[in-house]
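A single protein chain has been removed from this complex, and every other one stays in its place.
Which chain is which? They are A, B and C, in the order written, and residues in each are numbered from 1.
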Amino acid sequence: MILCSEIKVRGYHLDAYGHINNNRYLELFEEARWALFERHVDIGGFARRNLAFNVVNANINYRSPAVMGDVLEIYVALKKVGSKSATLYQEARKKGSGIIVADADVTFVLAHMGTGKAVVLDDEFLALLDKFRSEHSAS
Amino acid sequence: MILCSEIKVRGYHLDAYGHINNNRYLELFEEARWALFERHVDIGGFARRNLAFNVVNANINYRSPAVMGDVLEIYVALKKVGSKSATLYQEARKKGSGIIVADADVTFVLAHMGTGKAVVLDDEFLALLDKFRSEHSAS
Amino acid sequence: MILCSEIKVRGYHLDAYGHINNNRYLELFEEARWALFERHVDIGGFARRNLAFNVVNANINYRSPAVMGDVLEIYVALKKVGSKSATLYQEARKKGSGIIVADADVTFVLAHMGTGKAVVLDDEFLALLDKFRSEHSAS
Partner (left out) sequence: MILCSEIKVRGYHLDAYGHINNNRYLELFEEARWALFERHVDIGGFARRNLAFNVVNANINYRSPAVMGDVLEIYVALKKVGSKSATLYQEARKKGSGIIVADADVTFVLAHMGTGKAVVLDDEFLALLDKFRSEHSAS
């Protein structure tokens, strides 16, 4: 898996139980994807072709609470590819202990911004995604 | 399915594509669950027994974009129950057209606030959840 | 003052102190402005003239904590108008007790979407804003 981003848990992330609010995790995972893509993907090139990354499904497990002061590391790995979609596995772990606080499968398509239709993923993009593949054998 | 809440899409819900931001949906679905529970469930009774509703999994499909001015109706139905967890199916539809913009399966447990452990769902609570059951002959 | 919107405080609004998170108030106040404007202002007309409502200053006082289950009413009144800007006074009060939990002066301009420049507020719009004027003598 690829370590994509790191965030320190602050008061404004927390809910009334003193735990990071569930709804924040999708934002943390989105941040990690942007960080990954900007390093490896020509996002501008897709935009010029009028293509946008659209998430079509997110399946997230909330495993263990994170509290103020915890530092979370967000990892990403390619889980599977279809002809028109790809699924990334993402994991938020506590730095130090490695405890998994949440993980998610996030499936996206490349959609044409005019029609909204998903396009077939081309070989160049598939080759790139392949770089994110991992055996899931932790960091 | 039970209509639990209704929201008008505002500018601050939108992302750069002019669509409601994906991360907002979990908040809309959470709002609908609170609205449902406060009508039917003795939330205070659970709190007095030191029990909290903890979401352990959310599996959400983003189906169709919603834009400024759309009114979304959020429906909830019981999907399944286990001994220690229950899964609600939730759906956000455009009022009027009925177009589904997003739906989700949300699984929760009742966790003891001291230990964090999920407790066995008792008969009274199961009977209550049963009221939310539906034929689900939608999607 | 004009009662524009009402919201019930939920778990996801709260911070680790069990109080509504400060950063949420600007969103509640924005919701109230949209609710007010859609009742009284031809927003579509402004959009067709390529004009957008842009907030240029928000000055917010956090006065008293709100907790889960509180119902907040958001009031709006015109505070002052300049040639190119107008300031609304907004107040979030607990329904029932009338306790003010937060209030804000929010100053906006009408900006041309092409140039980003604020335009002079025309007489028709000023007449409309004048309807929101109040002596601040509560609801």
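The rule is simple: a residue touches a chain if its C-beta (ideal position, glycine included) is under 8 Å from a C-beta of that chain, and two chains touch if they have at least 3 such contacts.
Keep in mind that this is a model prediction, so the values were computed, not measured.
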In the full complex, chain A touches the hidden chain through residues 8, 10-12, 27, 30-31, 34
It is residues of chain C that touch the chain not shown, namely 17, 22-23, 26-27, 30, 52, 54-63, 65, 113, 116
Touching the unshown chain, chain B contributes residues 11-12, 14-16, 18, 21, 23, 68
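Just so it is clear, only the chains that are shown with their structure count from here on.
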Note, CA centroid farthest from chain C's centroid sits on chain A
Expressed in whole Å, how far the mean CA point of chain A lies from that of chain B is 23
Residues of chain B that touch at least two other chains are 27, 30
